[in-house]
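This structure is in structure tokens; I'll ask about it shortly.
With one protein chain withheld, the remaining protein chains of the complex are depicted in position.
Coming up: chain A.
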Amino acid sequence: MASAAAAAAPSKPEVLALLRSLLRTAREFRDYNVREYTKRRALDGFRHGQGLADPSAIAAAFADGKSQLEVARRQAVVYSLYAPEVKSVMELQR
């Protein structure tokens, strides 16, 4: 596992694909607050990571991003199983 992370840093298309997957998974959350947080945190995290220069740091951040994606995928399913019938007031039409 460790050797995979120490391998070459991810390419730009791979990084963008990861971000797109995270944002797509964020959209699937049935909870307003968690949905907004996941979207925002992913974008801010990647924005912060743009400044990284060291390839091992980039690889570590990418690996971390991938494990977060797995967590988000699982939890999106759990949250949809128990989604309340009544939505948050923030989601209703005004």
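One rule holds for everything that comes next: a residue touches a chain if its C-beta (ideal position, glycine included) is under 8 Å from a C-beta of that chain, and two chains touch if they have at least 3 such contacts; residues count from 1.
Operating definition for what follows: contacts and distances are computed from a predicted model.
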Discussion item. Out of "cysteine desulfurase", "Ubiquitin carboxyl-terminal hydrolase", "Phospholipid/glycerol acyltransferase domain-containing protein" or "histidine kinase", which one is the UniProt protein name for the chain not included here?
Written reply: "cysteine desulfurase"
Item to complete: Considering the whole complex rather than only what is displayed, give the residues of chain A touching the chain that is not shown.
Response: 33-34, 36-37, 40, 44, 68, 71-72, 74-75, 78-79, 84-92
